[in-house]
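Heads up: the structure comes next, in structure tokens.
With one protein chain withheld, the remaining protein chains of the complex are depicted in position.
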Amino acid sequence: MNSKQEQIKKFCRERNWDQFHNPKDILLGIVEEVGEFRNLAKWEQDPQVIRKVFLEKKAEVEDGIGDMFWFLSLLANSYDIDIDQAAQVVIDENERRFPLDQTKDRHTNINLGGYDGHH
Amino acid sequence: MNSKQEQIKKFCRERNWDQFHNPKDILLGIVEEVGEFRNLAKWEQDPQVIRKVFLEKKAEVEDGIGDMFWFLSLLANSYDIDIDQAAQVVIDENERRFPLDQTKDRHTNINLGGYDGHH
Amino acid sequence: MNSKQEQIKKFCRERNWDQFHNPKDILLGIVEEVGEFRNLAKWEQDPQVIRKVFLEKKAEVEDGIGDMFWFLSLLANSYDIDIDQAAQVVIDENERRFPLDQTKDRHTNINLGGYDGHH
Partner (left out) sequence: MNSKQEQIKKFCRERNWDQFHNPKDILLGIVEEVGEFRNLAKWEQDPQVIRKVFLEKKAEVEDGIGDMFWFLSLLANSYDIDIDQAAQVVIDENERRFPLDQTKDRHTNINLGGYDGHH
């Protein structure tokens, strides 16, 4: 298991916090983090300007990413799921689903002419 | 860097997908995963029943966790953020914010009598 | 058209704000509102206690609901959709999908024995 996921597991076990880790609360915690990120980008349409502000607020962005990993670990730990293994399953699936020769320089939004091997 | 984050970076670089990775799209991707989880738990009020259905659908839960880690890696890779380091910052902060003697067997919702050292 | 949706349309037209109303930004605005609600309920497992705190914070809940309606109006106004008509379509569909004799006192989570005429 990823050592950060393991540390988060230990932190929660020491506090006996599993009793509070209803998946609904964890999922809404992830949603709250997404909402906080929104304030950096909102209403700006130029991707380069958005990029600039995210780089200027890098500590804040890092903190939000850390918080999301925290919530993801709570969710995974609730069901004895190893995040690294879960990521590997997705990586393998995406290798099949988005072959390099079909998806180089091409997005995957099938509503807009993209390629997705699932469809 | 976590080796899964690294693999995802390589996958996207090969496809030249950075051009599509506007943070708004990545964040909405995470939201979509949360929405998919919702169907497992919705309207059920008994945490034990929710737990049971998540364990019965463990492969689906693992897949959703892997997808969220994927999106989190896209976000982190956009700004050269190491997820493991970001997680460590949060772990260290939470050690200070939620001291063991104040938070054992106690939640952190300050609206409902919980403890949060930030407030 | 609902008069509140109409007022919001006028407010935005006067400011020439349509240029900013990319649906991604509007959707993330809704997500941010959900995230703010989360703090009232998080980690609490007893629905009666959650109910009590929402009633105690009724002005805050009302404000969040108003904000969500605002964002929903921005989205609807972008594509000349009438929210009242859209709601009627869903009400009619739900009358067919959840007949009274199948769904009285019964939830609609098909993972947990509920009824949903779509499945």
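In this document, chain identifiers A, B and C correspond to the written order of the chains, with residue numbering beginning at 1 in each.
As a working rule, a residue touches a chain if its C-beta (ideal position, glycine included) is under 8 Å from a C-beta of that chain, and two chains touch if they have at least 3 such contacts.
Please read all numbers here as calculations on a predicted model, not as lab measurements.
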Spell out the interface residues on chain A facing the chain that's missing from view.
24-25, 27-28, 31, 39-45, 47, 49, 53, 57, 107-109, 111-112, 114
I need the residue numbers on chain B that touch the omitted chain, in ascending order.
19-20, 22, 25, 28-29, 31-39, 41-43, 45
Considering the entire assembly, which residues of chain C contact the chain that has been omitted?
2-4, 7-8, 11, 14-17, 19-20, 22-24, 27, 30-31, 34, 37-38, 40-41, 47, 50-51, 54-55, 58, 61-63, 65-70, 72-73, 75-76, 78-79, 81, 83-91, 94-95, 98, 100, 103-107
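In the analysis below, only the chains that are shown with their structure count from here on.
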Note the residues in chain B that touch 2 or more other chains, in rising order.
22, 24, 27, 31, 40-41, 47, 107
